[in-house]
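Moving on, here comes chain A:
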Amino acid sequence: MKKYTLWIAGGLGALLLLLVPLYFKSTFVLHIYTLTFFYIGLTAAWNIMAYGGNLSLGHASFFAIGAYVGALLYVKLGISPWIGLTGAVAASFVGGMILSMPLIRLRGPFFTLATIAFTEVLRLIAIDWRDLTHGSAGLNIPFDLGWLNLTFKSGAPFYYIALALAVGSVWLSRWVRYSALGYHLRAAASDDQAAEALGVDFNLVQITALLISATLTAVLGLFYAFYSYVLEPATLFSFELFSLQPALNAIIGGMGTVWGPVIGAVFMTPLGEFLRFYLGTIQQGLNYVVYGIILIMTVRFFPGGILSLLTPLGVRFKRWIGDTGDNQ
Partner candidate 1 sequence: MLNLKGIDCFYGDFQVLRDLSLKVEAGQIVALLGPNAAGKSSTLAAISGALPYTKGEINFCEKPIKGIKPEKVVDLGIALVPEGRKLFQTLTVRENLELGAYSRHAREKRGKTLQQVYELFPVLKDRSSQTAGSLSGGEQQMCAIGRGLMAQPRLLMIDEMSLGLSPILAKQMFTMVQEIAAIGITIFLVEQQVHHTMRVADYTYIIEKGHITMSGPTKEIAANEHVKKTYLGM
Partner candidate 2 sequence: MALLTVKNLTKKFGGLVAVHDMTFDIEPGEIVGLIGPNGAGKTTLFNLISGIVHADQGSLMLAGKSLIGMRPCHRSRAGIGRTFQVVRPFDMNVLENVMVPALTRTRDTSKARKAAMEVLEMMGLAEFATRSPGNLTLAQRKRIEVARALATQPKLLLLDEVLAGLNPTEVAENLPLIRQLRDTGVTILFIEHLMDAMMAVAERVLVMDQGALICCGTPREVTSDECVIKAYLGEEDPQC
């Protein structure tokens, strides 16, 4: 009986999300939802590396790789973005391999520094390589309507695409967590030496996680490029938007868990828009001040993120629905 309640609640939620575009005609609302879904995806992808204890502040690089590869193939060669996806995945795979070289020797903050440097190098190359990327002037996705071109007049198609991407990313992140890889990553994060002694190939699992995370981010980047029509290094390689924000979402939601990133993204994305609207126009910069304070306070007062505050609630909820708490 209680299982039913669960399914009905879940189904209802899913239905609600599917019906949103019909209920809200406003593309602004859809845009916020779409943006939130993108960030759920990004944060979940970022979080796959966090399972292994590695915090990247360079995911903008993979995001931009995906966006540029997809857009360049489309704009310059006329290849549909759906086919371009393979190119984006391949390119981000190569990028991930390159970044994995320092990863083998570096841990903690130093790995984080390496990811920042990696992104900076790519950003500067993207700016300088004008023949390919048009430099800072950027590339435009032409307005040719059609599913094949990923160009739509209404906001609904991208709403569903982003929703699918978010669900897919979270599903993948959940799958990784409860696979052999996930167990090994978590073991490596908690004690790399003990994990190695128990047969966990530290380098292999970390690199695998990096590659999964990187390619997933690149896929999101590609769709984002087509969603935002304009590609330029200042936005795609933006530290604040695509490197720091996913990390922030995850930390605030609850890093290294499946649902923490989702909660973080759902909380932070509308909040960011809200703050910019209400505070940013009152006093420039005020919204970021609030952001900074939220970050400092989170680390200090609840380093486990929002999820750690919800856990007591969750336990009660589980008891209520009669869930015994098995992970499978």
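Going forward, a contact is a pair of C-beta atoms (placed from the backbone, for glycine too) under 8 Å apart; a residue touches a chain by one contact, two chains touch by 3 or more; residues count from 1.
If you want to know what made the cut, all candidates are chains of the complex that A comes from, given by their letters.
The model shown is predicted, which means the values in this text are computed figures rather than measured ones.
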Of the candidates 1 or 2, report the single one touching chain A in this complex. 2
Candidate 2-facing residues of chain A, complex: 178-180, 183-184, 186-187, 189-191, 193-202, 325, 328
